[in-house]
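Removed: one protein chain of the complex. Kept in place: all other protein chains.
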Amino acid sequence: MQNTNLLVVSAHAADFVWRAGGTMAKYAKGGANVSLVILSYGVRGESNDLWNVEGQTSDNVKRIRRAEIEEAAGHLGVEQMEIWDFDDYHMQITEERLNRLTAHIRKVKPHHIISHGPKDAFNPDHETVSKYVFDASVLSTSNGVRIEGTTTAKQARLFGFEPHQSEISNFKPDVIIDITDVYDRKQAAMNCFKAQGHLIEYYGGKAMLRGNHARRCSGNGAYKYAEAFSRFFPYVGGELV
Amino acid sequence: MQNTNLLVVSAHAADFVWRAGGTMAKYAKGGANVSLVILSYGVRGESNDLWNVEGQTSDNVKRIRRAEIEEAAGHLGVEQMEIWDFDDYHMQITEERLNRLTAHIRKVKPHHIISHGPKDAFNPDHETVSKYVFDASVLSTSNGVRIEGTTTAKQARLFGFEPHQSEISNFKPDVIIDITDVYDRKQAAMNCFKAQGHLIEYYGGKAMLRGNHARRCSGNGAYKYAEAFSRFFPYVGGELV
Amino acid sequence: MQNTNLLVVSAHAADFVWRAGGTMAKYAKGGANVSLVILSYGVRGESNDLWNVEGQTSDNVKRIRRAEIEEAAGHLGVEQMEIWDFDDYHMQITEERLNRLTAHIRKVKPHHIISHGPKDAFNPDHETVSKYVFDASVLSTSNGVRIEGTTTAKQARLFGFEPHQSEISNFKPDVIIDITDVYDRKQAAMNCFKAQGHLIEYYGGKAMLRGNHARRCSGNGAYKYAEAFSRFFPYVGGELV
Amino acid sequence: MQNTNLLVVSAHAADFVWRAGGTMAKYAKGGANVSLVILSYGVRGESNDLWNVEGQTSDNVKRIRRAEIEEAAGHLGVEQMEIWDFDDYHMQITEERLNRLTAHIRKVKPHHIISHGPKDAFNPDHETVSKYVFDASVLSTSNGVRIEGTTTAKQARLFGFEPHQSEISNFKPDVIIDITDVYDRKQAAMNCFKAQGHLIEYYGGKAMLRGNHARRCSGNGAYKYAEAFSRFFPYVGGELV
Amino acid sequence: MQNTNLLVVSAHAADFVWRAGGTMAKYAKGGANVSLVILSYGVRGESNDLWNVEGQTSDNVKRIRRAEIEEAAGHLGVEQMEIWDFDDYHMQITEERLNRLTAHIRKVKPHHIISHGPKDAFNPDHETVSKYVFDASVLSTSNGVRIEGTTTAKQARLFGFEPHQSEISNFKPDVIIDITDVYDRKQAAMNCFKAQGHLIEYYGGKAMLRGNHARRCSGNGAYKYAEAFSRFFPYVGGELV
Partner (left out) sequence: MQNTNLLVVSAHAADFVWRAGGTMAKYAKGGANVSLVILSYGVRGESNDLWNVEGQTSDNVKRIRRAEIEEAAGHLGVEQMEIWDFDDYHMQITEERLNRLTAHIRKVKPHHIISHGPKDAFNPDHETVSKYVFDASVLSTSNGVRIEGTTTAKQARLFGFEPHQSEISNFKPDVIIDITDVYDRKQAAMNCFKAQGHLIEYYGGKAMLRGNHARRCSGNGAYKYAEAFSRFFPYVGGELV
């Protein structure tokens, strides 16, 4: 994984941890450059517990979430992180924002991008971000899209996070990544979001279930924990993978 | 690809050439063990031109097709080949035939199996064979399925050929294999089936189109010819492929 | 649930426990008549661990599995159980077997039938049984299907088990049943199948995940454990459920 | 429609009337050769009312249904009709039956075949017949399928009846045929099946609804009654239809 | 149904009558609080007949449609109704409008919301409204979405109307509601829209067809008229419904 650039784009503060934390840690451990863009702090849509505190303010929620994000990203080995502080619930994409992400992709030149898949049965922001990342990735490859100070990128491989309720979001696991050897890092990162204990339990269970699927699909008994992703378009290469 | 066992199961005489000949040649060139089971000579369903010859007989059709198969398999580097001589159009699977393929898989212990995908809008045999191969691959892994002289296999990765009319057969390319460096071998193999000139032209065109898709999906301009396959279940492993 | 007849049809020995044990216990506790047909002992396809024992025989596997089944069914409150001892892997349905199940449905007159859904990405028997149960349920309602000693049944509601790998089996949860108050019984039943420890862990995780989904879909925080089912045809009645 | 051969294959006695009676009448009126194969009398699955008569026998049901069929076919202008008297509920296709239909297609040389579509949420026979007709139509075109006294047919266009519950049977209307000018004939044919009054009302309602759809899709206000069909494969020709 | 809050959101003037009038009447009769939001008068898209009158004006169309709506809502037992007077054809959703509906849901606290489903093959407004209602229902549950004077709602069950051409709009009936005992009220409400006689006939036919489906799915012969809805996410509860 040396010299591989992996870019993760997360709609809200913690999406990347629950859904791709193990894969990020695995790539970081393997020597890849793992970078992260977090589009919003999830102030409105993903901070229910914080708002139960008397006198809560938007700024204070952001402060708390930033601390959580930074700690979690550290556990996963993220090299470079940006928080773009869009409003969430619901998120809106403007031409300026599309240009910004397009330029960012051209700068990072990722081999792989992981972000939200096209459908999420309970989260309209995730669907918005999925299209946002797809559009920007396509624009990033076209040299008629002139953005000062950038050069075109090659088409990145796009992968979709597993949504929270997979089946009713039309999610199919196309790629299951074994995260057994870095699962402790994912756990450490998940534990940074203490206010969301039910999600720590939930995504712990998911990792175990996907590990079971990994064993059944491959016959390889060493897989204990795994994460699943969808693909946006086919694998291309020289081997039957 | 050293030490990789690739098994191809072809319903009729030439299916393997049109749809996977390049990938077979690539694996053979890379040092894999490529083996082939051809279930029928395609006497009834895929030998239209031969039957236009006055006085044609079933035995003669088989003789001609065997010669074509053997020559084509040679071009592709097939190490081991069996022709099981089932009747085609339409093909029927019995318990005995299911056991035979199960036992064969246990003997070959393939890492990958390529055969027909679950739907083919114009060929009922291809659908029958798809289920046949899937069932046998599942049975081959279960040690309660007792077959004298065999031991269980690990679950093989299953890949589906591209059917002739892909869209109306619900085919999605999950894996596109670059065959640029072995395309001459595929051409040589296709040319063994001289009576089917329209198919030689057709699958030449397909290889060029899939090469175009390979370039667009990857940004890699070196891909000129390619073959597409569907997957039966997710990729499992350590990298985002 | 008084006066409700619930029939569960299980392809192999333990399918009913993992996938519907909680719902069966809930109905039994609520006063319903819960009955069970187990089509096979799962000797060939679902007894891998037992066959690892030196000198194992088919009869001995059946003996062990029967004891497990009976103990588990007891925990769940099953009133009436039959084991039909079909061969599995793969299972075959004859006219005689279709008549037998049709007659059984006419005798039991179930309001609800739970069995396997139409697709299972790794288990051909489950697909066979799904069609078997559907066909028999349709035949059971037609009074031109003359079977000595039976009278026609009303069309039962048909529900499909959640398959082991739900997404690649095209499973959508249509109905999620809260099993929180009977979860101890499901656990007790699962623990009867000690040789399959990985499944006990797996389906424990599943129940927790489905409980999370139940809370999110309903806003009802009391749901902790749940089971999911597909429907074969629409709900009909007087309320928006 | 002069010189057009239209073949309709009906699983049970009355399927052709409810689902294609208007189109058959339209083609007959337009000068086409309309022929009909009825595979079963529907004794077991589609004669519920008759079996409510004390002392009913299978032979008597067949006698009554034959009279209804013949009268209805007369109203629709059917030129040639065969009843093959297979058992229904459920129907089974043997090699001999496949050969028989293949030979029949070769004899009739239909330009269009109308029969059951691939899925019917409540009628397993309809699914069986759909595959039966498709398989035979494919075999009929292959000159390696040697059947004494027959010559190969061109691939017929295949159309699927609208199933009784369209949406849950995955039916999409691909072709909507205006039957306004022959609707009286369809009504006359439907009225031959007096014992099934609820179906006469039902398919009268359907014809009116499809007429509404026909107006909306085309902007042509003259369409009052219509029938819908699915296609098995694409339209091919010289105009955008 | 006592203490149940049912909210219906209708894109245009009469959508609620054709598609959910019977269910609304049933709930009203059963003691539920039935409330209604009508987003537009359908001036541009659903008042073709009125615009055929010489000298017609937008204000006059609104006046006429308001009278029809009020009379129809009276027949159905609607307790509280608002007309928001958005422009239609095509309708646009702003942040302000999203907040307005979110706040309304928080005020009404509906157990069930019925509105348009996600796809309508001939009506872009219906698709816009479907997403609008879904988004607002999600936002209404999140306590980070701060709207003065409101408190969060529990997630409502969301149901989709049957679109006019169901199959090509990917509609599946998940829930079929028996409206036999209130069908006279639905008829009275439909008759308020005299200018649309073809729709009165059409949706009368639909109610009869769905009644037939209700009988077939349940075996309950008492169902004569029914309405069908899709679900946005699974049923959750304690019984197999």
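By written order: A, B, C, D and E. Residues from 1 in each chain.
Just so it is clear, contacts are C-beta pairs under 8 Å (C-beta built on N, C-alpha and C of every residue); 3 or more make two chains touch, one makes a residue touch a chain.
Not measured: the values here are computed from a predicted model.
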Q | Among the chains presented, those that the missing one touches | A | A, B, D, E
Q: Determine which one of E:45, E:77, E:144 or E:160 touches the chain that has been left out.
A: E:45
Q: For subunit B, enumerate the residues touching the unshown chain of the complex.
A: 122, 164-168, 171-173, 198, 201-202, 205-206, 208-209, 212-213, 216-217
Q) For subunit E, which residues lie in contact with the unshown chain of the complex? A) 42-48, 50-52, 61, 89-90, 92, 121-124, 165, 168
Q) What subunit D residues would touch the chain not displayed? A) 1, 6, 23, 26-27, 112, 114, 141, 154-155, 157, 159, 172-178, 213-214, 216-220, 223, 226, 228-229, 231, 233-241
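FYI, only the chains that are shown with their structure count from here on.
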Q) Between subunit A and subunit E, what's the gap in Å when you average each chain's C-alpha atoms? A) 37
Q.
If I count partner chains per residue in subunit D, which residues reach a count of at least 2?
A. 122, 165, 168
Q) So that we know how the chains sit together, what is the shape of their touch graph: line, ring, star, complete or other? A) other
Q.
What's the complete list of touching chain pairs for this entry?
A. A-B, A-C, A-E, B-C, B-D, C-D, C-E, D-E
